[in-house]
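Here the complex is missing one protein chain, while the rest keep their positions.
Labels A, B and C are assigned to the chains in the order they are written; within every chain, residues are numbered from 1.
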Amino acid sequence: MKDKIKNIFVEGAISPSKIAESIAHHQSKTEIGAHNIFLGQVRADQIDKKKVSAIEYTAQIDIANQVCHEIREAAFSKYDLSCMHIYHSLGKVYSGEICFFVFVSSAHRTPVFDSLTEIVNDIKAKLPIFGKEFFEDQSHQWKVNQ
Amino acid sequence: MKDKIKNIFVEGAISPSKIAESIAHHQSKTEIGAHNIFLGQVRADQIDKKKVSAIEYTAQIDIANQVCHEIREAAFSKYDLSCMHIYHSLGKVYSGEICFFVFVSSAHRTPVFDSLTEIVNDIKAKLPIFGKEFFEDQSHQWKVNQ
Amino acid sequence: MEIKVRYFGQLQEITGVKEASFTLPFDTIGSLRAHLITIYPDLKNINFKIAQDNKIDSDLSDLNGTLIDLLPPFSGG
Partner (left out) sequence: MEIKVRYFGQLQEITGVKEASFTLPFDTIGSLRAHLITIYPDLKNINFKIAQDNKIDSDLSDLNGTLIDLLPPFSGG
């Protein structure tokens, strides 16, 4: 089983062109009728007059990939999905850039809607990933998920 | 009000690079934290040993755009969304190509998940768009939404 | 008053017509529907909505528009 665990982490921001490439790869899978994509983008949150300029992500990578693998397997067994792709940034991602990409595909729309929400919520709750929010003055605070 | 109604229709398939462009346009909107994208892709459905090779879309464009405008306004008033983009193909779209693109963005993830499902379902149910499914032997049938 | 009737999607196949003009008076949308079914009996086999002047309307409504659209089941997306 160990070799089936995928590495979800990429260094730095996820570019729109990488997302386009991923979409284009699915054009040969003609049993697919519906794609659903979630993108997390770094917000320039204003906190006490200071603005977030970037988030630096670190993770316990082995556990994160293992837990993500379990989330993935659970979604495949619960929903009728054709494929699923998950990427998360490590390192600095600047405000306006994309740090999180989840992409599910199915013959029909109901499985993609139901599974995507669940996968995204699970990843946010269960993966040991840590965001350090940098302000424009280089001070920082640790991100807390809502 | 009339001039605020957007034309959702584009000729032919929606390319992955157009989707990437649309995503990239949002990098300056740093109040956004979550994007959710639905893509409809033409399936090569097998029906009585014949395979769908393309769908040709026609529409009553004036009504479709008006009804889509109402769906859009309703979603903006119900959910806390930063922006919304909707495109649908007209003319022939081949299997594996994308014919429908709905893109919603918000500060947080809950509004994008809730609104996207509703918008996609409403568009499929309420817009006078008609799909003619062509088989590989050039015979055809009229698409019926599930 | 002349009305223009347009047929969409598979209704073009059933009637063999894309659009046609009528000068007959129809009081309601329902009476136009009934008339069209007498001309094209196969229309009985399909559900279609009728719009007048770019608004989908009920069979009970007065027919007072000049642009009438016959819309078969929707299948966008």
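By definition in this document, a residue touches a chain if its C-beta (ideal position, glycine included) is under 8 Å from a C-beta of that chain, and two chains touch if they have at least 3 such contacts.
These figures come from a predicted structure and were not determined experimentally.
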Shown chains in contact with the undisplayed one are A
Looking at the full complex, which residue from A:Gly40, A:Gly96 or A:Pro111 touches the chain that isn't shown here?
A:Gly40
Provide the residue numbers of chain A that touch the chain removed from this figure.
40, 57-60, 62-64, 66, 88, 99-100, 120, 123-132, 142-145
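Everything that follows uses one rule, which is that only the chains that are shown with their structure count from here on.
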Using mean CA coordinates as chain centres, what's the chain A-chain C distance in Å?
49
Centroid distance [mean C-alpha coordinates] between chain B and chain A, Å
23
For chain C, residues contacting two or more additional chains:
77
For chain B, write out the residues touching at least two other chains, lowest number first.
40, 120
